[in-house]
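Only one protein chain is missing from this complex, and each of the others stays in its spot.
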Amino acid sequence: MDLDVSWRQVHALLGENGAGKSTLMNIVYGLLRPDSGEILFDGKPVDLHSPLDAIRLGIGMVHQHFMLIPPLTVAENIVLGHEVANRGVMDLTESSHKVEQLSERFGLQVDPRERIAELSVGLQQRVEILKALYRGARLLILDEPTAVLTPQEIEGLFTIVRALVAEGKAVIFITHKLAEVSEVADVITVMRRGRVVGTTTPKESKSADLARMMVGRTVLLRVEKSPAKPGAQVLKVDNLVVLDDRRHVAVDNLSLDVRVGEIFGVAGVEGNGQNELIDALMGLRSIRAGKVQVDGREISNLSTHARLKGGLGLIPPDRHRMGVVLELSVADNLVLDDFDHPPFARWLVRQFNAIRDYAVKLIKTFDIRLQSPDQPVGSLSGGNQQKLVVARQLGTLPKLLIAGQPTRGVDVGSIEFIHRQIVSERDRGLAVLLVSSELDEVLSLSDRIGVLYRGRIVAVLDAEGADRDRIGLLMAGAS
Amino acid sequence: MSEFLQQLDPVSLLSITLITATPLTLAALGGMMCERSGVVNIALEGIMLTGAFIGYAVAFFTHNLWIGVAAAVLSGMIIASLHAVLSISLLVDQIVSGMVINIMAVGITGVFYRTYLESATSAGPGTLPHWNVPVLSSIPVIGPIFFENQFVTYAMLVLILVVHFVLFRTVWGLRTRACGEHPRAAETAGINVHFVRYVNVITSGALAGLGGAYFSLQQIGNFLPNMTGGRGYIALAAMIFGKWTPVGAFGASLLFSGSDQIGSRMQSVFHVQIPLQFLGMLPYLLTIVVLAGAMGRAIAPAAVGRPYKKE
Partner (left out) sequence: MAGWRRWLLSAVLVPLVSVICGFAVGAIAIVAAGADPLMAYSALFAGAFTNHNALAETLVSTTPYVLLGLAVAIGFRAGLFNIGAEGQFYIGSLSGVFVAYSIRGLPGIVEVPLAMIAGMLGGALWASIAGALKARFGAHEVITTIMLNYVSFLVASYLVDTPGLMLARNVSTPRTPDIDAGAVLPNLLPGSRLHLGFVLALIAVPIVWFLIERTTIGFRLRAVGFNQNAARAAGMSVGRTIVLTMALSGALAGAAGIVQILGVNFHMTDTVAAGYGFDAIAVALLARSNPWGVLPAALLFGALHNGASFMQLETQVSADLISIVQASVIIFVAAPAIVGWLFRLRRAPTETVAITQREVDAPTT
């Protein structure tokens, strides 16, 4: 495939999940080796064996998942690999000084002596950018940088990007979000399934055109659904307090409620307590204070098992970690919640015929593409794995479904499918608590929206006619 | 009271505690460097045993204790590099790799001991000489404890400071810690993670090998099969209890060896009748208690135990 990037330009690399954007940039950064073809930098062919080679040429990369080391300080992280030292002994004062200089020059304020673990996500991203600039990056690659930012922080990032470009640098901006591309890019290259589909500019192509290039067909940008008919309250959360792994308050006196037949979407930037909230609701994390009631019954003392039996379902935000057991078969994964009950087991002995029948039924209903129910889940694509997770939960006919990032890392076709499934279950009476950092998903799926900021719901509004900008401000803490 | 103190002989108690903590500390330092870079080293026990054997065998045949010590260190490095190759390059599970080495060490030292050394009739090489540091050794209490020791113990004291400095103040230490916390981040910063891990594993072998030399060349002047008696594993517990820091590992080792000493004085000094076997259990039980209380892996280097694969 071919790609041309010029100096003084913001070049957006657009494509859906799995299109190959990150892979391509990892090659440019020296983390991966290409099988064939060549890379020309400043007109000269280059052979990159490791990030060191890329860094030497002036290529810097800020990854989607930060490459920062939490227990070390900002200064230590920035100078790592190019340390300020005297015959092997580190000079920490000089390191801090250099970081401060850089910080001032580019307007990216950070305290060099703070540990990364103590910084907010937005600040961490700043450190990442400083890292690249410290090494003299002239070409800066940003991989999905806005995934963890509030709409206002995103604006801030765009300003920085434009400033860098004005200085003469080049920026490659990888994203799957159409809206951003039109705002910040000078040139857009669309990728699909590892190939370049086309190169264009924001002036030439509208969002719809871009979407079609990304997917190859007309894409539904909004989920079609009939208005909700909410019934009785299913979930009631009262002043919930939950601590995170470092014993800080992550969920801070949070209250919300979800009714039968409604999708309640929690909008918020990642890192504001979503994971802790989900863990606490499912019994995977202890509750410091507050009440959680399902159908009027207090459930905070129940085990995860009891909650699942009691009608809760979970689509975990991190499917590889919590959603599936990759080494087990598809069939085994589909009965993961229920494997020790009839008909799947009788007196401790597993009943494989019953398991198989059930699996085949779910596979058909949820259109999971595979060769056999016995193949390991790890061999399925991301989208099919996620469909499996959804199938497993919906197959148990829950009362309340907690969906955390239900379409992260999933191809557009599967996204559409999963959204449609959730909506149709809602129409049949399912209550859904949707927790997603994709604001578009929350806006298009939800009936009511709660904005999460620093561990509490700061506002609840109807999705109908909701103001995107206002929500963005609320997500950032403005009132 | 004074009679009690006389019987307890605190100076002698502390002195012996320090000395017997030597192999624990050295092995713990080695394990710590290794784990800080991200590799679990269960093989400390086997490396120490091999170090003890090779050190003794070489000293025996060359009639030179110092060459024996050097050989112990070298053998530790060689065995550790086997662990490194298996677990870093060949992606063998690090615990399996470590246990395999321990199994091999017991077998090989046993075989070669019985074949060549058990029936040896000539005199052994003796033990390392005591060196009294002038002036400092005359200080009451502190003097006899710290400054009238043999080589391996002095080496241990120096190495605690050296390792601390290297780990927290040098470029190498920073990169080591980076590889143990977030190897992918280290790689994107241009660091060769495999290389850093290799060197740290081999260093841990050198330290553990030196610890092994304690047994055969400093303590007894002979080799006995299985003479390390599980100290390599206790050293791991000391490392965990010491929160993966050199000074912490030293402190924890002192705790273990101290409890052992107090245990053996139970009858004579404290006049408490406890069966011999239960006294022998003390270090092992203490290790278990420490592991349970130290909350295991809560503060370990984040990426320890997992092999690092380049994409």
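Annotations
First chain written, first letter: the chains are A and B, and each begins at residue 1.
One rule holds in what follows: contacts are C-beta pairs under 8 Å (C-beta built on N, C-alpha and C of every residue); 3 or more make two chains touch, one makes a residue touch a chain.
Here the structure is a predicted model, which is why all the values come from computation and not from measurement.
Within the complete assembly, A:L308 is the residue of A:A75, A:L308, A:L401 or A:L443 that touches the hidden chain. Here one chain is not drawn; of A:D374, A:D427 or A:E464, the residue touching it is A:D374. Note on the undisplayed chain: of the listed residues A:I299, A:A331 or A:L362, the one touching it is A:A331. Residue positions on subunit B in contact with the hidden chain: 42, 86, 89-93, 95-97, 99-100, 102-104, 106-108, 110-111, 114-115, 226, 229-230, 233-234, 236-237, 275, 277-278, 280-281, 284-285, 287-288, 291-293, 295-298, 307, 309, in rising order. Contact between subunit A and the unshown chain involves residues 282, 284, 303-305, 307-309, 314, 316, 321-329, 331-332, 336-337, 339-340, 345, 348-350, 352-353, 356, 374-376.
Here is the rule we go by: only the chains that are shown with their structure count from here on.
Centre to centre, using the average C-alpha position, subunit A and subunit B are separated by 45 Å.
Taken in their complex, subunit A has these residues touching subunit B: 26, 29, 31-32, 50-52, 55, 61, 63, 66-72, 76-77, 80-83, 85, 88-90, 131.
If you check the complex, the residues on subunit B that touch subunit A are 169-172, 174-175, 177-178, 181-182, 184-192, 302, 310-311.
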